[in-house]
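The block underneath contains the structure these notes are about, expressed in structure tokens.
For this view, one protein chain was removed and the others were kept in their places.
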Amino acid sequence: MSNLSESKYRGYEADRSKYPRMENGKPVIDLESHMYTKLWQGPQHPGVTGNMAVELIVNGDEIVDAKTHMGYLHRAFEKLMERRRYIQCFPLVCRICVPEPDTNEYCVSAAMEDLAGIQVPERALWLRTLNLEMSRIGSYLMWLGGQAGSLGMGAIGQWTIGMRDFWLDLFEEMTGGRVYHMYMIPGGVRKTLPEGFRDRARELIVTTRKLLYDVENTFLSNAIIKSRLQGLGVISPEMVDEYGIVGPNARASGMEHDIRINNPYVKYGELDVKMLTSTVGDAYARAELRYRDLHQSLDLVTEILNRIPQDGPIQADMPNLLNWKIPAGQTYVKAESTRGEHGFYMVSDGSDKPRRVFARGASYTHAISVLEELAVNISISDLAGLMVSLHTCPPEIER
Amino acid sequence: MEQLVKRINGMIHLKAYNRQRDDLFFITVEKSQLELVLSHLKNNEGFTHLAFLQAVDFLEDSKFQLTYMLYNYDIRVNLGVKVLIARDKAEMTSIHKLWAHAWQYQRELHELFGINFPGSPRVEESFVLEGWEEMPPMRRDFDTKEYSERTFYQRPGRSTNDPKEYMKEKMYKNYAASPRIRRDDE
Amino acid sequence: MKLKDVLSPLRVWERAAKKPMTIKDPINDRPGAVNYRGFHKNDFSKCIGCGSCEEICQNDAIDLVPVEGQETVEGDSGLRPMIDYGRCCWCALCVDVCPTGALTMSNEYTWIADNPEDYRFVPGADKTAWQDSEKGYTRSPDIQILDYERVDMQELEPEERDKSFIEIVKGYNKEQAMKEAERCLECGLCIATCPAHMDIPGYIAAIRDDDIDNALRILYETNPMPEICGRICTHKCETVCALHNNGDPLAIRWLKRYIVDQVPADKYSEILGTDHLEDEVLNRKVAIIGAGPAGLSAAYYLAIMGYKTKVYEALPDPGGMVRYGIPEYRLPYDQIDKDIDYIRSLGVEIQFNTRVGTDITLEELHGSYDAVFAGTGLHLGRSTRVPGADNKRVYFATDLLREVTLGNEIDVAENIVVIGGGNVAMDITRTLARLQNLKYGKVQVLATCLEAEDIMPADVEEVVEAREENAVIDPGWGPKEIEIRDGKVYGLHVVKCLSVFDENGRFSPKFDEDQKKFFKADMVVESIGQGMDLSYLSEGIKSDLKFSPRGRIEVDDSFQSSLQWLFVGGDIIQGPDVIHGIANGYIAAKGIDTYLNKK
Partner (left out) sequence: MNRKHIDEIEKQMKLANEGLPEEERKFFADVIPTRVDPFNKYWEQFLNWARSRSLWMLAFGTGCGSTELRPLMTSRFDMARFGIFPRPTPRQASVFVVGGYASIKTIKRIIRSYEQMQGPKYVIALGSCTINGGMYYDSYNTINRLDYYIPVDVYIAGCMPRPEALIAGFNRLKEKIVAGECEGMNEYTDKFDWFKKNQKEIIKDWNMPDYNW
């Protein structure tokens, strides 16, 4: 572990005498002692990611215990899918994660295809890859705005979320939907690329890169940001397995794991995806890694645009999807979202409705176990930054 | 993978093994041997990542199937370990000592399926629901539509027509239903 | 802290000089993309109210409602989708599933209301700002939610079949049938069109669930001759199949055949619950004239209602036109027997070789039975009445087909011309082709008709198959004269037919006398329609019966004639085809039941 994890960049020295007594690895907090204050951050609070809440016990402005509360966005997707036919599940799942809906669409379609033994045509696979990679860009841009905003830098959010809007315009052209694309239908995709799409996408990539240059100057090479993020929320390599940490959070701690490379899906096997890792494991390392990943995504989109076949079918030969019955079986399909391993576990009992679908949200552990662990001993003002740096997304946790 | 299965089979009795894809396998083990298998897989076989732990309700067989999805970073393979447990007063050993985040899933399963995990931290706390009074909602015998209609006000005034019945009404109303078989006792 | 890190954020000042990206008037300056999934549109000229949009909507957002100005007709339920925007999620599955392509989306996306009850509308009927918008989401031709391709039916190759009368169509196996059954939308538009109003979606769903017993029960509810119908039904249902709007209609007829082919004859009574059927429950007797589809259908339903029925048939075997008018390669005799034997097993007695009117009179039947049903069919040929048509080598198709079935030899000529373009004409053409093939080893038969190729009344596959069997089909000609040389047929003179019907749809062919053609032939077969033989009606009965201006017996809704005890149905009333006969028999049986209960 680097020296960054030590508190010299933290800006304050913790007074250990005020810490609660530990018993069996748990702090013993006596709220009656007037040493500690209970605070709720969220759900109605500008400093939480989405609609969730963190129950904090603070000592001064230092957090001594944190507890995450979920369920504000629980819509029971899994229950609803049990009473919907397979094709009817497909508009539902993209709602599981708002900034990056396409991963859900891909996973649920791929799970059905895996169980039913359907081969998706080449061109549809390329279009899916494009869609997935573009949605990663959108999600990263949104995260970048959130990360900067959580540290009080509103301008970055203005830029990147504004830029994301132009990516949404591209999505709109491609899929017909702005935020919820509902593009990957079981067996393939719904539309081909419209006229002139490639040129507009290439132009946008150039503009995005220009913007990222500014972001790098103002955000990543910013002394204040560095001093706040470096050493914040350090994830040690041991924690990664212990807590099931995935995605950039794990890679920033040295774990060489990217599903796009390790278990390639769609067309990632034919693309040159590089393993981006860092060894530091703090919030700054994660931010920097995501920033590099965003650049890589732009590279990949450029490459995909060049390689998408111009013609060919975009949907496999499918039966009547209204009466589609999938043979009994179980499968688990996963994809690398911007937050890490996003998977769908699907159980079919041979009927026209799934028996059970489980969506493993990438930030399932990040927002609860990991956040509760990392939030201890930091200042309240850093909590928002920590949450965003873990890139938590509540709807995919409670579904 | 076959060798791994052999090794595990030498250790305990595997009830089933199947290959779904090149990178996805499932094994089924006895409830009592689960902890043994999982710790062996984690410590000796390199399946260090627990992707999820979930339950499937097989109401007809009155069983819950628990699936522990593991991942091996070296051979890049997912292995699902399935255990069938009784649905009535469902209870399972907790694995929070093997993985620090397993309690989360156990807490979720306790709330949504009503499966108890004795010893698991915070398992009694509610996870996503608040003030829930019905049976655990993810059980298959819980009818979410019926509950929704009973509890939340649906906007009234909607009615639909079945084209089949509507056309019958409009076009061949008098074409009566099939004659019944008439028997002696009538 | 590096100095670079302190200074580098300052570079961002250069953005102050950049042009802002703010949109001045977002509501008007930013229309949705060309294929944006905005609010719904519906093209009423295409919509058939099949309800597949309602079926696929996972949000229960669509209701089918009657709309003013939309009539319920065959193939269109007259219902139109009403969309609840308190449910819709704009996934456009309804657009993708729509078999007609009527339902589309505009790229309009702004709808503000103070009252939540406002968000329900019928696209196409209610005035919306976007109904005529040209942009918006439409179904991509590259994808399909429904399966528009029919499972191919296995048939004998032309070389295998053109010398024999073996059945051509092989029928579906289980896998094919399940696959075909899966295509069904279950909209039920077909039911209204089927003359017997069979529960088509019901039995197709039963095939899908592999519940053949239940499927058979559904078939027998309104149709006691499924083996026959499964082979030679005119399948009007398939013409209104919703899938037909964008691809092949569902093979309803073949699926029906699949069901009955799966069930052995001895299982019928057990499955249908007629194994302990007691006859003469009611001690009432009904006589039926003609063992054709109409008569046997009436007999079947009367029998299961407990009536004692007896069928009088002039020919030596049952089936009527089904047996004597349809060649064996389309409908093998053992399949006819399978259906009819089951009906006979219920206690229906058939007396063969008994012609009512000569062997026994109608009055006698009236005397000894409580009611009489006559389904005597159209067995007389109709002549073109062109010069030369009275030659002995000019035949009627019905007569020839009957002779073939009876096993009598036909003096097949080397060169034959068939006049007519319907299914019977194709039947006789193909039958003669086979006979020629057997006798001469080659086929020289030509069929001509008034109608041009695209409006020929025969089924397309019949024409295609006839051509595959080397018969020549040359449509669009009107017969002018059959040339007779030395008392023998020499050939047929025809002139080009320009149109068959006038503007009012009445039969009134127009010819171009300058375009002439001559078909050489030693034998001419006329197949331009059939007439009924009502000679069994005595003068006394005839005078009591009411006839329509066109010579048909007038009947009421339950096929009761003006003589209360006499019910008439089948080809002589409606059709001509099998399914109408079956439907008539079914209704007449119920009518007789009502009549006798009242008496």
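Observations, loosely collected:
Order of writing sets the chain letters: A, B and C. Residues in each chain are counted from 1.
The rule we apply is simple: a residue touches a chain if its C-beta (ideal position, glycine included) is under 8 Å from a C-beta of that chain, and two chains touch if they have at least 3 such contacts.
Quantities reported herein were computed from a predicted structural model and do not represent experimental measurements.
When the full complex is examined, the chain removed from view is found to touch A, B, C. Among C:12, C:73, C:89 or C:541, only C:89 touches the chain that is left out of the view. With the whole complex as reference, residues 20-23, 26-27, 30, 32, 39, 58-61, 84-90, 109-116, 119 of subunit C touch the missing chain. Touch with the hidden chain on the side of subunit A covers residues 31-32, 36-40, 43-46, 50-51, 55, 71-76, 79-80, 83, 91-92, 95, 98-99, 142, 145, 157-158, 161-162, 164-165, 168, 178-180, 395. For subunit B, the residues in touch with the chain missing from this view are 128-134, 137, 142, 144-145, 147-149, 151-155.
Everything that follows uses one rule, which is that only the chains that are shown with their structure count from here on.
Inter-chain centre distance (subunit B to subunit C, centres taken as mean C-alpha positions): 47 Å.
Inter-chain spacing, taken between the CA centroids of subunit A and subunit B, is 25 Å. Centre to centre, using the average C-alpha position, subunit A and subunit C are separated by 56 Å. Annotation for subunit A: no residues touch two or more other chains. Multi-chain contact residues of subunit B (touching two or more other chains): none found. Here subunit C touches subunit B in the complex through residues 49-51, 54, 62-66, 72, 74, 77-79, 84, 86, 116-117, 120, 187-189, 191-192, 197, 201, 221-222, 273-274, 276-278, 281-282, 301, 304-306, 557, 587, 589-590, 593, going by the rule given at the top. On the subunit C side of its complex with subunit A, the touching residues are 1-2, 4-6, 8-9, 11-12, 15, 21, 32-37, 52, 55-56, 58, 89-93, 96-97, 105, 137, 140, 142-147, 179, 182-186, 208. Across the interface of their complex, subunit A is touched by residues 20-21, 23-24, 26, 48-52, 54, 56-57, 65, 67, 69, 73, 76, 78, 80, 82, 99-101, 103-104, 126-130, 137-138, 140, 142, 144-145 of subunit B.
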